[in-house]
Every structure is written in structure tokens, then in C-alpha cells.
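A single protein chain has been omitted from the complex, and every remaining protein chain is retained in its original position.
Showing subunit A:
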Amino acid sequence: MEPPDPIPMSALQHAVYCLRQAALIHLERLWADNRFTAEGHVLHAVTDRPGGRRARGIRRASGLALASRRLGIAGIADLVEFHLSQDGETPYPVEYKRGKAKLHRADEVQLCAQGLCLEEMTGRPVPAGALFYAQTKRRVEVPFDADLRALTEQTVADLRAVFDARATPPAIYRADRCRACSLSELCRPKQLARPVLAWRARQIEQLLLPEPPS
């Protein structure tokens, strides 16, 4: 039997935000650019070029392909730094993000997944990474603690279940998430909650009412 296709790591951040959004993008192949994603493309056009350089004793690799066979995930890391310590190099993933740090943990999960891949690929512990936010031009260090690792593995499992079933989860309207979602026009969380059969019957009933006298 052929092994299942790896889950793209970029889907993990979508899945933390909304499992349906991840399914719409990766299963239904719908994609809608909005201002936020367009800015993201410009940012990533710079970081996605594979290459490497060395600065201040830190080896840096950009556009690095990562994968974990155990988790069945794969993707490209914006930047991985290899910090030199006494017993060798410790990988340190850095992910570039538009905007600023967010309340939900989508960015952290995506970064942690890269850490898990790097642990499996190098056989060395990866205790932390960093998120670089373009708007604030700040690096935020993210420790890969037990909580974040568990959330990351759970997200991979949820996404795997959706992909295996080839079924997009139903829309559930959440004002705080849906308003900022670039896919809301394609998802239509409010309309999809309405039963069409009953609506259609009502429409016909109204159409057939006698014309009001003019």
C-alpha cells in the first residue's frame, strides 16, 4: 500500500484557526487572496528562495524542506538557524509572519511542527524556535513545551481525519474568527446554516400568494 500523502505543514496553522478553513483550502482547493494574504506572498517571495549563509557563527538555511515520517507532515521552513553549542549544532526554526503576534496559537503550532520535524531529521532536541513579525519587526521566542507539542500533534491528527474522510467539516459561524477570514465569501458560514428545502418551499408559497390589489 502506498503511504498516505504527507500533510502540508502550512495547513496546520489554518487548522488551528478553523478546521473547515483548512479543508476548504487544502481539500476543496479554494483560495481567496485578501489584503493580508497578498502581503504574505510578497514577504515570502523573499524567504522562499533556498540558500544559506553564515553570520556571527550561526549557520542559516532558508527555504529548507522539512518532513516527519512519524507525523506524516512535510513543508518548507522559511529559515532554520543552526546554533553552535559545545556538543554540536542545535536547529532553531524561524518563521516569518505578516502582522503581529496573535491571541490564537496557529503560528506557534506551525513553528512547533517544524521543530518536531527537525528533531526527527537531525536526532537532536529542538527546544525552541522564533516567530518574526513583519509589522513589529520583532522576534518572539517560542519554547516548544509539552502543551504546545500536544496541541501540535492533536492538530495533525484532526487534519489527518479530515483528509482521510475527504469530508469538509460543516460551517460554524464564529464572529471573532469569521470576520477576519479571507475565505468567508467562499465558506459563507451564515448562509450555509440555513436549510434550503424549507426556504424554497416558503419562497414558492409567497410567490403564489394572490397579487395585492393595486
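Quick note on the criterion: a residue touches a chain if its C-beta (ideal position, glycine included) is under 8 Å from a C-beta of that chain, and two chains touch if they have at least 3 such contacts; residues count from 1.
Methods note: contacts and distances are computed from a predicted model.
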item: Name of the absent chain as recorded in UniProt (options "CRISPR-associated endonuclease Cas1", "Multiple sugar transport system permease protein", "Nickel uptake substrate-specific transmembrane region" or "NADH-quinone oxidoreductase subunit E"); value: "CRISPR-associated endonuclease Cas1"
item: Interface with the unshown chain - residue positions in subunit A; value: 27-30, 166-168, 170-171, 185-186, 188, 191-192, 194-197, 199-201, 203-205, 207-208, 211, 214
